[in-house]
Structures are given as C-alpha cells and as structure tokens.
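What you see is the complex with one protein chain gone and the rest in place.
For reference, chains read A and B in written order, and residue numbers begin at 1 within each chain.
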Amino acid sequence: MKKLKLIVSLIILTFFSLFALFPIGYIFAVSFKNNNSFQLSSFQIWTDSSSFDNYIKLFTETQFPTWLINSLVVSTSVTLFGITLAAFAAYALSRFPLRGGPTFLLVLLSTQMLPATMLLLPFYLLLSKFGLANHYLGLLIIYSSTALPFCIWQLKAWFDSIPKSLEEAAQVDGSTRLQAFFKVILPISGPALAVTSLFQFMTAWSEYAIAAIILQDSELFTLPVGLKSFQASLATEWGLYAAAAVLVSIPAVLLFTLLSKALISGLTMGSVKG
Amino acid sequence: MKTDSFSIKLIIRNKINSSFKIMALVLFFSFLYPQLSLADAKDKNFIHIKLWHQLMYAHRTVQAQAIANFEKLNPGIKIESVYKETEDLRSSYQAAALVGGGPELIYGPSDQVGPLQIMGLIAPMQDYLDLTGLNDFDPLSIIKVQDQIYMLGDTVGNHISLIYNKKLISAPPQNTKEMFEQGAKYKNGFYIVWPMQEPYFFVPWIAGFGGQFITAMAEPQLDQPAVTQALALVKKLKESSFVPKEADYETANALFKEGKAAMIINGDWSWGDYQKAGIDFSIARLPMISETKLWPSPLVATKGYSVNASIKPEKREAVKKLLEYLTSAEVQALYSKEVSTMPARLSVRLTPTVTENELLQKSADILLVGTPMPIFPELRAVWDSLRAQYQSVLGGSSDPVTAAKMAQSEALRQIKVMNEIRQPDEQAYVVKGLILLFALFLIYKLIKERGIFKEIIFGEYRLGYAFLIPAALVVTLVIVFPFFYNIFISFSNLSLKTFQDWSITGFHNYFDIFKEPQFFSVFLKTLLWTFLNLFFHVSIGLVLALVLDDLIPFKGLWRTLLIIPWAVPQYISALTWRGMFNQEFGPINQILTEFMHMSPVEWLSRPFEAFSACLLTNVWLGFPFMMMVTLGGLQGIPKELYEAARVDGGNALHRFRYVTWPLLQPVLMPSIVLGGIWTFNNLNVVWLVSNAGEPADSTHILVSYVYKSAFNLYRYGFSAALSVVIFLMLLLATLFYFKISKSEKGNP
Partner (left out) sequence: MASVQCSHINKDFGQHHILKDISLDIKSGEFLVLVGPSGCGKSTLLRTIAGLESPTQGDVLIDGKSVVHLQPRQRGLSMVFQNYALYPHLSVHQNLGFGLNLQGLPQVEINSRVKEVAELLQIQHLLDRRPKDLSGGQRQRVAVGRALVRKTDLILFDEPLSNLDAALRSQMRFEIKKLHQITGSTIIYVTHDQVEATTLGDRIAVLNQGVLEQIATPCQIYSYPNNRFVASFIGTPEINFLPGKFFGRPEAEVGIRPEAICAKEDGQLEAVVEMQEYLGSHYLIHARINGFALRFISEHCIPEGNNRQIKLKVDMAKLHFFDKATGARIS
C-alpha cells in the first residue's frame, strides 16, 4: 500500500513539475534560436541550429547591460530605503501603543485591495503635473511604498515574536530604547530582515507598469521596461526578448527558492495572528 | 572557541545591520546625485535634441545613418533618437509633454496628431518650416488641423497591399474570384495570410464594395451593406482551407517569412524586413471585388515629424535645422533606396532611385486607389468598436449583419462619450459640498486630537512615533494621496478634451458605470475568473502539499521546481504563455496534435478559449503560493492528532476531514482571501495573455477594463470611478469575510 502511495505521489509530482517547467523550457529554446521567431519546430530545447547568439547580442548590441545596471542600482537602493523604513515602522508598531497605529495597519492591509489602476492613473496624472517623470527619485519612493505593507507586516510579526523583556533587560542594563534597538533587536533580526529585503528587491526587480510610466529615456530603463521595448505590436525581436527574459528571471528564481520557506512562515505567522 | 558558520553569519549580519542607516543614506545620495545632473544638462557644450519614433529595424539603420551625417555637418548639435512602440510612443509622449518635457521632435503615423493636438502637446509648425519649399511635398504628407500644420511627413504610404512570394506563386490574383480559385488549387502551404486581429487590414475591403467606413466629418458609417459584404468576404476567406485558422501579426509575418504562406496582406513598413530576410517578393493591389468590379482601397497615411509645444528657445534653431535635414530630398531618397519607402517629396519621386525601383512603382500604382487616413481622434472609437466586431465575425461568434450594426452603434456611443464634455450641474454642488464636509471633518479631527502633536514630540513614546513617521509619510504620499486624488477625479469630467481644464461634475461617472452595457457581463466574468482560479489554486496546492508533507525522496528538489512559476516575473510569464498559445506554432497546440491527436485549438481568437488560456496561465502562476501556504499549515499540525485519529479507528479520509482540514483552515483562509483579492485585481495576466481583452473585448475582467478605458480611450474620470467601485467591492467582501470568521470563532 505504501509503495502504491509513493508511486502515485511521484506521478503527481512529476506531472506538475513538468507543468511548471514547460514554459521555462520553451523560453530557453526560443532564446537559443537565432532567426527572430518564436515558433518551435520540435520539442528540443537545444537543436542543431541553436546558439548563444542572442545572449551575446544582448550584451553587445543592445542597451541590455545598461538596463541591467540600472535595475541593480534601483532595486538595491529601493531595498535599502524600503527596509529601513519598514524595519523602523514595524518595530514601532510592535513595541509602542501609538495613536493611529492600528489605523495604519488597517490602511496597509487595505492597500492590498486597491486595483492596480487605482494608483496608476493618479500617478500618471500627478507625475505629469509635478515633473517627477524620468527620475529615479520618483521610482524610488513609489517602489518602496508598494512593498511596504508586506514588509511591515512580516517584520512586525517577527518583532512581535521577540519577548519585550529582551529590550527591557538592555534598558535596565543601561541602554536607551534606541540603543536597545540597534544593539540587541537588530542583530538578532538578521534572517527576518534578509527575507524581507530579498522580497523587496524582487518586487522592484520585476516591476513594469510604474517604471514604464516614469522612465522615458532609454538609458534610464530598468530591465522590465527595456524588455518590453523588444516587443512591438508589429515586430517583436523574439530571440533577444527570450534571452533577456531568461536572464531577468534567473536572479528572481534563485532568490525565490532561497526565500520560499521563510516567506511562507512569515505569511502564516502573520495570518494566524490576525 | 567554536566559530561555526552560523556565528560568522551572525557577525556579518551584525555588521551590516549596524551600518544599515549609513549605507542606506550613502547609496541613496550617491545615485541621486548623478540623476540630478542627468536630467537635461548633459554636455553643456552641445545642443541636445531628442527625437522619439516608432521606426522598424531596417528603417532605424537608415535613420541612424542620416543622423550621424547630420551631426557631422552640424558639430554643435547632438541627437538622441529613441525608439518606442507606437502605442507606447503616444502615451509616454503625453506623459512627458504634459509637464513641458519630452522630446523636441516626435515621429509617427499621422493619426497621432489628433489627440496630441487637442491636448495642446504639439505646436503649429509654420515657424519651423520653409513654407515655400512645401510645394515639393505631396499634400497627403502635410497634416493640418484648423488650417495649421501639425505634422510634416517624409514618407507617404503606410498602405497595405498584397505581398507575394515570387518563388511560390508567379502572379497574384487579379480579383476575388481568382483568389478563391487559385487558393483552392494551391498545395504548398497557405495561399494567403493576413493579421486577423487588426481592423486596419480589413477596412480596405469596404471600399471594394462601394462604401466609406468613415466620412470626412468623422462620422462612422459601419452599418451599411458595404461593410456587411466586406465582413462576409473576409469570413469566407478565413474559413477557406488555404488560410490558417488563426493568425495575429506575428504569426502571419512568420508564416510568410518562412515560406509557409505564399501571400500576405501587409504594409510597406514590412518590406525592409522581408528584404533583409531575403525573400524574393513583389506587391500588388488587393484583388478587385469580382461582384462590384471595384478595387479595395487601402488607407494611405503619412509618417512624419511633429514639434513639441514647449521647446526651449535656444533649441529652436537646431530643431529647425534637423527638421529640414530629415525631410530633405537627400534623406528621403536614402530611405527610398534602402527600405523602399515612398518619399513625400514629389521631386524625389521623379529621380531614378524611385523610378527604377520596381517596388516603389508598384506601390505608386497601389496608392492610386488609396484613401487618405483620417486623423481625427474619433477614429480611435471606430477602430475599437470595429476591432471587436471584426474579431467576433472571424471567431465565429457573430455574423456580418449583426456585427456591422453593433460596430456602428458602439462606435457612435464611444464617440459620444469621448466628445461629450459633461458640464457640471447640481450634482457638482453636492459633490463639492461633500468634499467640503469631509475636509471640515478632517480639520475638526485634527483640532480635536491636537494633543497628538504634543504626544509625538514630547510624549513617552516619541521614539516610536519617530520610527513610524517616515514610513507613514511615504505611504501617505504614495498611496493615500493618490487614492483620494483618484476619488476626486472620479467625480470629474476628465478626459481627452478636458485634459487641461477639467471640473467636478457630480456622480455621473458612477451612473455611467452601471449604464455601461458590458458592465454586468464583465463583473460576472470577473467573479467567475476569481472563483475558478481560486478553486484550481487551492485544490492543486492542497494535493501537492499533501503529497509533499509525506516521506518523499528529494523533497527539496520537488519544492524548488514547483515554486518556479511563482518566481518568474509575471509579465514574462504572461507573454511567454501567450506565445505558447499561438494557434499555428505554439507548443500547446503542438502537444495537442502530436501527442493527443486532437485538432488544434484557436486559443486566442475565440472568447471561451481565450478565457481558458488566461485561466490556465493564471493557474500556473498561482498554485505554488497556495501549495507553500498549505505546506506551512500542514507542518503546523501536531502529529499526535493524526495518531489519535488512527487509534480512534479513522482511515485517511477521516483523518483529512477531522484533523487536517479543520486545522488547516485558519492558516489557509487568510491566504485564500488574499489570493482572491490578488486574482480579482490581476491586470497583467489578462491584459498580456489576451492582448488587451481580445478577442473582441471578451476576456476583460474589471481591472483590465479600467486600464483600457483610461489609457486607450482617455476616459479618465470614468476609469477612476470604476476603480473606486472595484475597491469598494473588495472592501465589502473582505469585511464580510471578517464578520463571518469572527462569529465562527465564537462558535467553535
């Protein structure tokens, strides 16, 4: 009986793994084709006519390297900025009975319910009026806030799980609240901060719609916007697009697999608490 | 002293964390600095002109050549040329120009003049042109609005024609009767293909039946026999055996380039690409309609340069020079030579470059039966309504007569909506009154709670407030403020015509939502979409989690593989799946035909199939999340409970029902609610997989409908209102859920 169960389980796993990987294989195959087409004549990922040409072209003939650096700069700064904001806010919400604290948390929760368009449109209109267009500053602020709710929620759940007596011991030992935060709480928050940071990074890395509105000079493009420019309604450079898609996805996938366990425990922790 | 790797990590983390703030500030300012200087003042020694365009690849090479030459001749000027896809070009130019930014020159098809001129974003060009020299230009290439020139074209054409592969057929059909006859006899693949999604490739047939789809006064005339007959013709053609069952632009293009189709109906922009691909082709008029003996009439347009309405005075001279150069005989001849475009300058047409160009001569022949493309913004509404009905007819869900009627009524409705500038009425006072009340309420609250300021600065918890305020500030600025701005707009008449000066009009937009014919069907579709997605997400996630929670070899490996769909950025996944659903070449149909011996499915051109395609994509995207949450929840169930159930005599099903499921619910429910909200609001998948609601706007869910209304149809006030409605729906649903779960908690 147990053996049968194992076999059935393995069949299910294999089936869904194939399901999960199929599009990945497809895009790899397209990235190796060099005749600017997206059709596959066979199911092989690597055929006789395959090559790495598209990847090479990507780095030598397009602005891909610029976009790559842009994305790295933007994502990293957004992460640092966003996590700083989130960590401080989450700690405050966890430790202090602040007026407007619960309201703030509710606001954060309800931001999840906003349809994307609800902010996209005002951004578009407001940016036009205030000239924040074509500037990383606008992008920085907006990106930081799109991931803030989740990050604050995660970090707050983490801080809640640290007994208050730890800071109290530090305070009695001679530290101010601020010192207690930096010398005791932060050092033990490494894993939680790491997880949240990586999530924040990935959100910024993969974001398209807002960047498309804000950035206009192709030198400033981040990867998602740059990728989109390979596409045109009447002429898509499929090979380049696929190669770029592969390269853009790899860090995202890597980070994700590293974080998956931690992310989920954060989600379930937060959800059980309320 | 044992220094394990963990303590090293801790030390590193300590160090990173303790210099957290500093690093953040340093990096923040370090890249801010170059940005500040990037904006416009690059190299102070040069005058920088920006040019945005939507030229195809081969054309871009020519442009680069011309620009390089210009820079050589004018050492003080540097040109930055940026490619943007047509739709993108329009919308990003709008965004940039509205604040006085954007490129100095914009190059694109003539129909972009309409909206840009109304919004005041492009300037009359008299000051930038040599008016006498305009005599050399084909009148079609000089675009005027209210007698002012807003665009000067360098090429006339953009017209579609029959493009045939000379290696596959020797002569194109002269009339439709011949087309069907030859087609039936053609055995080397498809006889003819064309992009079946865009009405641009359809309207020429209308003239062949003696009709005009839009008058010179911007009135659509879609409900006439000519249109019905044209639709019937195209439908008959599509259903022929020598035409593929489904073909968007990509597919049609690919089929022709690979020699799988003998002819393609495509425009002059594609010639350069075909030439580069080495295809031996020629062109001809669309075959005469045998019944009427009339020639179909392709739309002829110019592509040209418009000037930004706010150009800095010091750049004017340079812009004038560039404009003159790029529209000069020399440059136009270059284009003609390299990519066979028809020059706007009549003088160039007389030169050997053109007269000896077989393609261009044939093109001239085609242009003779062409119709100038209208440029008024109403055209957009006509395209939109026609596109939907055209796709319906080809997809088999409508017939020509009904489609024509509906296209006309929808076009009229959209034009009315686009043009009407609603005037504020009594409702406006009500709204303004409410806003005033709200503002007063806020002020009242602020005064009442003014103790809070003291508390923040001097109170016991001032550190806490200091910590919270930055994040709160950002959230207010980026989320709360636009949120209220959106609500504000929803009460206004903001749209294309009123872009610069709009006013509060009242609740009209909200009424419009419920009066909108598609509203309820889109709403129901959204509910169906959400429900089906959740159902599959949860069930697949549950099955996989149950499997993984047991003793399985390589558990980590399976988990990693299964998580990948969640990890890949959404827009990449959506576009990839779209490619996979391609009817002719997509691997999905390949699997269906080769391994399951079923007939290929027209995934993207039929409503039901398109919906299924979006659904499949989203299920793929979403099941890993549910799987991981469920797995986490399962791992939180104490094993003793299972043992107790076993002892009590339960089998696997019992254990699931009485132990697993009840204990899983508290963990699962919030995630399901969250997942439901994300699904309900998911713009990316639906938009990208179905390409903005195709076929025929049938795959829209509420959010994508909003997006389209805002960014394609300029109905900003309306979309804002719809966004608010969506938000309220979700809010109510969530509150409802909380209420239920609270009362359930009370009764264990």
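In the analysis below, a contact is a pair of C-beta atoms (placed from the backbone, for glycine too) under 8 Å apart; a residue touches a chain by one contact, two chains touch by 3 or more.
Everything numeric here is computed off the predicted structure, so don't read it as measured data.
S.K.: For the chain left off this view, which of A:Ile56, A:Leu166 or A:Leu254 is in contact with it?
M.R.: A:Leu166
S.K.: Of the listed residues A:Val74, A:Leu148, A:Val184 or A:Ile210, which contacts the missing chain in the full complex?
M.R.: A:Val184
S.K.: Spell out the interface residues on chain A facing the chain that's missing from view.
M.R.: Its contact residues with the unshown chain are 163, 165-166, 168-176, 179, 184, 187-188.
Definition applied: only the chains that are shown with their structure count from here on.
S.K.: Return the distance between the CA-based centres of chain A and chain B, expressed in whole Å.
M.R.: 22
S.K.: Could you list, by residue number, the parts of chain A that touch chain B in their complex?
M.R.: 5-6, 9-10, 12-13, 16-17, 19-24, 26-27, 30, 37-40, 43, 73, 76-77, 80-81, 84-89, 91-93, 95-101, 104, 107-108, 110-131, 133-137, 140-142, 144-146, 148, 152, 177-178, 182, 186-187, 189-190, 193-194, 205-206, 208-209, 212-213, 216-218, 220, 224, 227-229, 231-238, 241, 245, 248-249, 252-253, 255-257, 260, 263-265, 267-268, 271-272
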